[in-house]
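The complex is shown incomplete by one protein chain, all other protein chains being positioned as in the whole.
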Amino acid sequence: MSVLREMFENLLSRPITILYPKEKVPIPGAFRGRVAITDEKCIGCSKCSLVCPARAITMIDGPREVEFNGKTLNRKKRPQVKLYKCIRCGLCERHCPTGAIFLKNELSSSGTDGEIVVT
Amino acid sequence: MTGPLTLDMVAGKMKEFGNSELVRKNRIRITTTPDKVHDTIKTAQAMLGCDRLITISAVDNTRTLELIYHLTGPHRMVLSIAIELTRDQPAIPTTSDILPPAAIYERQIHDLFGITFTGNTNLNRIMLNEDWPANEFPLRKDWKPGPDTFYGGIKVERT
Amino acid sequence: MPEVVVSIGPHHPALKEPVNFKVVIEGEKIVRLELDLSYNHRGVEKAAEQRDFIRVLPLLERVCGICSHAHSTAFAKGIEEIMQLEVPPRAQYIRTIIAELERMHSHLLWLGVAAHVIGFNTLFMWTWRDREAVQDTVEEMSGNRVHYGMNEVGGVRRDLTPAQVTAALERLPNLEERIKKYVDMVNSEETMLIRFRGVGKLSKEEALRYGTVGPTARASGVDYDTRKDDPYLAYADVPWNVVTDTNGDVYGRTRVRIGELWESLKIVRYCLENLPEGPIRVTAPRNAPTGEILSRYEAPRGELAHFIRTNGTDKVERVDIRTPTLANWTSVAICLVNQNLADLPVIVAAIDPCLSCTSRITLLDSQTKKTGVMSFDELIRRNRSRDQGLVRP
Amino acid sequence: MAVPAAGMSQRLVNWARMKSPWITIFNSGACNACDIEIIACLMPRFDIERFGMLVKGSPRHADILIVTGHVTLKQASRLRRVWEQIPEPKYVIAMGACGASGGVFHGLYHMMDCVDRVIPIDVYVAGCPPRPDEIINGVVTCLNLVHEDAAHGGKEWRQKKAVPVTGTDTNICKVVP
Partner (left out) sequence: MTDPVSGLIYILIFPGFLFLFLYALFLAFLDRKIAARMQQRVGPPFFQPFADFIKMLGKEVIDPAGVDRVIFDAAPLVALAAVMTAYLYIPIVGNSPLAFQGDLVVVLYLMSLPTIVLFLLGWLSRNIFSAIGGIRSVTQLFIYEVPFFLALMTPALMAGTWSISEIVIWQQKNMWFVFLQPIGFIVALIGLQAKLERTPFDIPEAETEIVAGPWTELTGRRLAIMDLTVDVSFVVGSALIAAVFLGGPLMPWAVTPAWLAVVVGFFLFLAKTLAVLLILSSIKVATGRIRIDQLNDIGWKYIASASIVQVGIVLVMNYLWVYA
């Protein structure tokens, strides 16, 4: 009758539920959440878009001068991620030479527009 | 038959069916021909104690279609029995009468590769949609989804 | 009594995944059944031939959400063996830890689902509550609750920090206590006993003959366990036992799974305490040499086999995934005959079906007599006269 | 927003719709991960029953259809049929990357790639799979939509892609009173 005993213990104790919108669920630091791009660091190498398994990253025009290894590069493209297409696998982060694209430990959003992009 | 299996034992038993080689630790590969497959598996079951079929793998190597039967048993070795089939009208006798689980794998291969297993009465559509065209086998290398093909009543566009 | 065909699925509350059973019943007794598993076919094997080794791992991980680490490890292991890479021991240990945590979460999940299909929602809630501890550990280590993304060819992507190891070790005693409670509950709870005992019986001979794998086979006394038979990762170093049972029914499968929870806990603890130092990956070459391998892996549901053939490029020529569920399907149809309709969800759940891995059809009885088929789908089709056409883009 | 004069009973019904969203899960060929995360929402840790949500087996009882995953060719007609069985007003949530665009399975031969090609989607939830709290966010976004639809007297007011309800989770999780 361990079920009965535990049932009544639970009835008298506090529930363990996290009242989500009021109190936040702890998110570990390693959590792979929403994708983010630091535009200053990006050298436009297209590695992330090549490696993305979901083909969520497209390269759009973004001419800019960037520093890389002490040299000044003239990049032409920058990445654009379709937020709802991203599978948060972290391959772009793993293969980015400068750490410009990375996954924040934040929750992604939800919305009515399926075409939202992160640039 | 519980002790470990050595290459010599397998080669001795399988002499008439084809040559055996030790590909890596615990894996013995036997190459044989389609008409001998039934007897090879029977011998492996009876003489070498292989009571379990792990899987039947089908490979399209662009010249021929290959079937590889992976068997194991209490000796924990894996016997791979490999055969090659021609690409046009591939057919092979079924093994589902001696290995009941083979029926599922055969149906799956029949659906995706178009290999006919003679004697298996139940080779119905298995993985694909009901209205998938009858002569298209998606896992063959030369198969490409046509740009204007309709599957499932829906035009499938490819990017 | 006339035979009635009940078509269950693909949308059905007992089935969290699309599958269709056409069950022929007489009264409440099952006469025979036809399984239709093709609703989930995606063509992963074809896609795997078209993607390189970097991009194929996330794809294979998503073959199944529950045993995602199993698929990616089986593939990475096979490719490493073809490339003859020496994976560092620390990577092997980390892979083992994740694999065993995955087994624990899968078995706890299964216990909950088994309780749910017999309507015992309380146990369902409790097991899933305790599963959260495992999920938290995995999330801290890998960064995601379900698709871990830990593997890459040549090692693992993330290292374990000492803080993560201590946090994981701290969670284990609590889990241990809970597992003890579940052993107690399963052996003493009356409704579970009457629904599980003697249901879906499979003798040892049948289990061998129909090629069952994993806990289903071990519940019938067949001690096949790939981790012992063909040791991979760190299993050769870790002391652990194969759990078997002689009952052969759903009760036996429950006991095997709870026993494996216990063993997994032991393995995780050993690996965390004896985590070797060193690098976590070696750099893999871009192309793999020509070769082939049958990579076997003991997934939570049973033996998973990836047959990999490479052809010297950075893509595989063929990867053939044989999932444990597919190997177990034949035995389900054997167990189900002459059982009660009410037992169908229990027996099907007892092999822990993972249909997204499997996605295949099997039609068991070839001499199907013509009966009055009243399928749910057809009824619905008759019921609603609205537009049935699909939306064209 | 222009609120048409709603009667007392209509306001009561609108309030009830906000407070009692019953969901049904349709697995259109997904990899299970989204499904187990939805079920994890029901569990003591997150317990969505405190929002009045229940998971119903019969689509006839449901208000919100959660589609997990890309749609395989075989499931497409079934998905459409299940969607038709849900009585009005009904809402559709597409879970994860697969629901929005096929995700990692984008472009495979036995797939539709997107739920949007079969049934209209109201809310997208990002992630592969979304965490349970993200799923709750998604349902709350959907409830906000229910509220706005009720204020406008139907779904017709919102053209496709007219109202982006996005941002960080902090401003999404604001439940409309």
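Just so it is clear, A, B, C and D label the chains in written order, and each chain counts residues from 1 on its own.
We adopt the following convention: a contact is a pair of C-beta atoms (placed from the backbone, for glycine too) under 8 Å apart; a residue touches a chain by one contact, two chains touch by 3 or more.
Given the structure is predicted, the values throughout are model-derived calculations rather than measurements.
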Check: Omitted chain: which shown chains does it touch?
Finding: A, C, D
Checklist line | Hidden-chain contact residue, picked from the options C:Ala70, C:Met125, C:Val256 or C:Leu272 | finding: C:Met125
Margin query: What does the interface between chain A and the hidden chain look like in terms of residue numbers?
Written below: 3-4, 7-8, 10-11, 13, 15-17, 19
Next item on the list: With the missing chain put back, which residues of chain D would touch it? List them for me.
Entry: 12-13, 15-17, 19-20, 22, 43-44, 47, 49-50, 52, 56-58, 60-61, 63, 85, 87-89
Margin query: Touching the absent chain: which residues on chain C qualify?
Written below: 4, 6-7, 12-14, 28, 115-123, 125-126, 129, 189-192, 194-195, 340-345, 374-376, 379, 382-385
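Keep this in mind: only the chains that are shown with their structure count from here on.
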Margin query: Tell me which has more C-beta contacts between its two chains, A-C or C-D.
Written below: C-D
Next item on the list: Averaged over CA atoms, how far is the centre of chain C from the centre of chain D? Could you give it in whole Å?
Entry: 28
Check: Taking each chain's centre as the mean position of its Cα atoms, how many Å separate chain B from chain C?
Finding: 23
Item checked: Residues of chain A whose C-beta touches two or more other chains -> 16, 53-54, 87-89
Notebook entry, point to check: Listing for chain B: what residues touch at least two other chains?
Noted result: 128-129, 138, 153-154
Margin query: Can you tell me which positions in chain C touch chain D when the two form their complex?
Written below: 10-13, 16-18, 38-44, 46-47, 58-59, 62-66, 68, 109, 125-126, 128-129, 131-132, 135, 145-147, 354, 356, 359, 377, 380-381, 384, 386, 388, 390-393
Next item on the list: Using the touch rule from the top, collect the residues of chain B that touch chain C in their complex.
Entry: 23-24, 26-27, 51-55, 57-61, 68, 70, 72, 76, 78, 80, 99-101, 103-105, 107-108, 112, 121-122, 124-129, 138-139, 153-155
Checklist line | Residue ranges of chain C in contact with chain B within the complex | finding: 38, 41, 43, 45-46, 81, 208-211, 224, 229-230, 292-294, 296, 303, 305, 307, 309, 311, 317-318, 320, 322, 326-327, 329-330, 359-363, 366, 390, 392
